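Heads up, one of the protein chains got dropped from this complex, but the rest are sitting where they should.
Here is subunit A:
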């Protein structure tokens, strides 16, 4: 505790020293504000009144009388008043200690908590006493004898010595009812009570000193302190100090160079002239320069171009030679293909036959199946073959896209190996060298047959988002988009129909429809409900209404969909009981379509009817069905037992007009069939990688003869009429025949 002694008159002390004045002032203050001046008031000039009088803080009490004498009645004589140590001094600065009363609530709580219980000797209570007096003194704000003790307790020996001297005279002011002590008794009582009568303030100085010493010594062993808000715990840990090391590096200074020149008017002028001349020259040479550049280019690559041309010519020559050789070898077949018509057809009405012509094989693809085959819409002798695999337990690693020409049965005109088996293909009608293929791994690619084989595909859906996650079962070119990009559609086993836009350099996928199935959602492994999509297996676009398409699924459904609705089907019929392999619209009547399925059946449907018009059972899974391009009533189907069936509904509504086993049913199956759009040949592929080109006998391609009444009608109208007439007989509610001539039937 630090106490500053000053002589500032303060509080009651002030009052005491200037007693009357202060009281008058106070009374004056209370009275109404009438300024009453004493008569003998000295006239002080304004300036003097306003003069500032400084007060000086000194350590000496100017009002302290050195040897104050008072009459002692007991002794009967005047005695020198004992000097108060600092009776007229007042603390200016009081520093609060950290001690608390032992019997205060806080202290009790802390003792109960285990603090302050170390030594229970005298030191304990004494210490407490000391603290207590300290606290008391703080409360009173009155310097008392106790502060002395407190300070002694602090252990300042020198101070203690001084205070001891002062302590003796202190008794008097303590006892006599001094002004300062007047307010004290209460506090005094407390103090005395707390002391337990052990000690009084009037202790002998020396004794006290001793006591102080004792206290001091006793307190020392105390380990635990009574904690309060001013006690802080300091904890520190010394961490490892890393040794300092200085690392220096010197970088290579940036490279510098020297340059010197002289600037003179003549030099500047000359340089300008030079530059100007150069510019003029460049300007003049600009045109020839460009020409010259081109020339040099030509010159450079002339040799190469020559080589390339030569190579190209040689290649062409070889191709022609190869064809010549092949034509010689297969001369008889070529002759048959062109000119041989089965003469027996004349004698068997309503029956025909297929003449096997060439067989196309590509040696690396002997173990692959022909998964799709399609004649080129532009070149009548060219057809594209997709080599994949239909044996899903023993799936091939690679596939192949081949283009064969019937002029050269020995080797494909174009063959490109793909990374995954090719399941389907479609040749773009507008650009017949663009072929889109669907792969077993769910990718779709666009191949440009004009490009060299090294460049492989032109587009691939590898990096496209939303590509198929299952086998792409059928792929069909669609109409161009608004911006003019070609687009194609693909249907996949993942139950989605996706439209692919062929953008420059990339493919863009848009899901057209997700095929929902009737199967209720199945609880997944983590509790979520999984909706099951039905697997699409084939797709077919309406020949006229480009937004309408039909989708066959693996559960035998045939859904009619529209590009405009991506949720619902326009129509939905249970067409088959097994996967639908092909849906094909009639070339003459847009409402008639045929479908074939693994349930051995080929069905002929009419739009808007739930029941098929015709149904044929072929005794084996039907891989493909196609309407003939030349007749409205002829269609061909191929089955897994290696047979090709040709039907002409106009001739026989119940039986095929031709059944021909093309391959041995033990080892091979027929997978796909396609009519040539101009020539009377069909091509069918088997599961051993062979494509068979067959010629249709005359009975299979009977054309309509116009009735006598209307000779001018063209073949197409006749075909339509033929089909309409046929349909009218088949449809459940008798169809009104009116347009068709009676005699037409005879034809």
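By our rule, contacts are C-beta pairs under 8 Å (C-beta built on N, C-alpha and C of every residue); 3 or more make two chains touch, one makes a residue touch a chain; residues count from 1.
To be clear about the criterion, contacts and distances are computed from a predicted model.
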Chain excluded from display, named as in UniProt, from "Dynein light chain", "ESCRT-II complex subunit VPS25", "Mitochondrial import inner membrane translocase subunit" or "Signal peptidase complex subunit 3": "Dynein light chain"
Touch with the omitted chain, as defined above, among A:68, A:275 or A:346: A:275
Full-complex contact with the absent chain, from A:261, A:394, A:482 or A:529: A:261
Positions on subunit A where the hidden chain makes contact: 254-265, 268-269, 271-273, 275-276
